[in-house]
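The other protein chains are all here in position, but one chain of the complex has been omitted.
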């Protein structure tokens, strides 16, 4: 399924250098390969909502980036169709969050991914499940 | 259900003035009241992903803000539990997006909201459904 | 998108005559056409869970049948990828439920559907959102 002639490493490099929002969030990739991605970031003031907690959209976005890096790793352009996120606990400014994306299914056209975010006490913050559609176009 | 002694208008003002990420996105509220919210924004370069489209996290975040403004409008602090988003079409930099949140259920403890985002040709961009838990604490 | 040479009416007839579980549930189609379906059923004892309410799986199943009838109506075999359901209130044996499926997006490969179930006081019971993948194979 991976005969796109581009390695996971190259895909990640291409995606990262153009991904302005991932840059804005300050996501740091810790590990990456075929079907997985692990990253972390620190919550900053611009990421807060009206109740002094992290905006749910930031939690989603960090998971969504990890999802994208994991599902595109096979070299074909792969787009999110449906995502669900369940929120477990609030997060404050300054906390360090770790996000881990795992491929739980890879079919011809569809991949399914499980992404979990933990805080620095290793407590779960949110649970993201995403389904992606695999086009036949190679990345770059 | 709304005897919190605070109007929808006051809730919105309190939330908006502290919501750093909503400010960063440049969301503009067009309409707001008990159980609904309508807003718009323009997609900027910092919101793009590695494929020159809007990052899915931004689409989620704008819907999530509309969701939060709608579900907190009754005056009680209300937090997102579960959200699902389905993506229909890509969006480029410079496009104007309209986001509309409607309350489709309001119970004692739970509210359910339907949030839709359209582009400026009035084509659907994404569909967001969110469930929120209503605490007994008033906003502010 | 509908040049499959089979009408919505024929698709429904073909699907219904073979759909053993829809038959078991006693679903009655009230209206059907390209991209929509309306049906009703009465909750029976075999549909209850351990708390004397309707089993969540039955609510899902009735919506899922309406979803399938709506998304296959264009004549191409169309399969569910992702579904989310939000439960609003319990239902007892003997209640009459109405289920309405609407197409909210139809693309080349993907359709998105909104399905709502109401009780006979017209109160919402559950909200179902489904994404389906359109194969290139005609029904039958």
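Each chain gets a letter, A, B and C, in the order it is written, and its residues are counted from 1.
We adopt the following convention: a contact is a pair of C-beta atoms (placed from the backbone, for glycine too) under 8 Å apart; a residue touches a chain by one contact, two chains touch by 3 or more.
Not measured: the values here are computed from a predicted model.
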### Message
Going by the contact rule already stated, which one of C:4, C:61 or C:117 would touch the omitted chain in the full complex?
### Response
C:61
### Query
Given the full complex, what residues of subunit C touch the hidden partner chain?
14-22, 24, 45-52, 55-58, 60-62, 64-65, 68, 77, 79-87, 90
#### Entry: Interface with the unshown chain - residue positions in subunit B
81-82, 84, 109-110, 131, 133
### Query
In the whole complex, what residues of subunit A lie against the chain that is missing from view?
82, 84, 86, 88-89, 104-105, 107, 110, 112, 114, 124, 127, 129, 131
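Quick note on the criterion: only the chains that are shown with their structure count from here on.
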### Task
Please name the chain that ends up farthest from subunit B once chain centres are defined by their CA atoms averaged.
C
### Query
So how far apart, in whole Å, are subunit A and subunit B when each is placed at the average of its C-alpha atoms?
21
### Message
Need the CA-centroid distance for the pair subunit A / subunit C, whole Å please.
### Response
32
### Summary
The positions of subunit B in contact with two or more other chains are 82, 84, 86
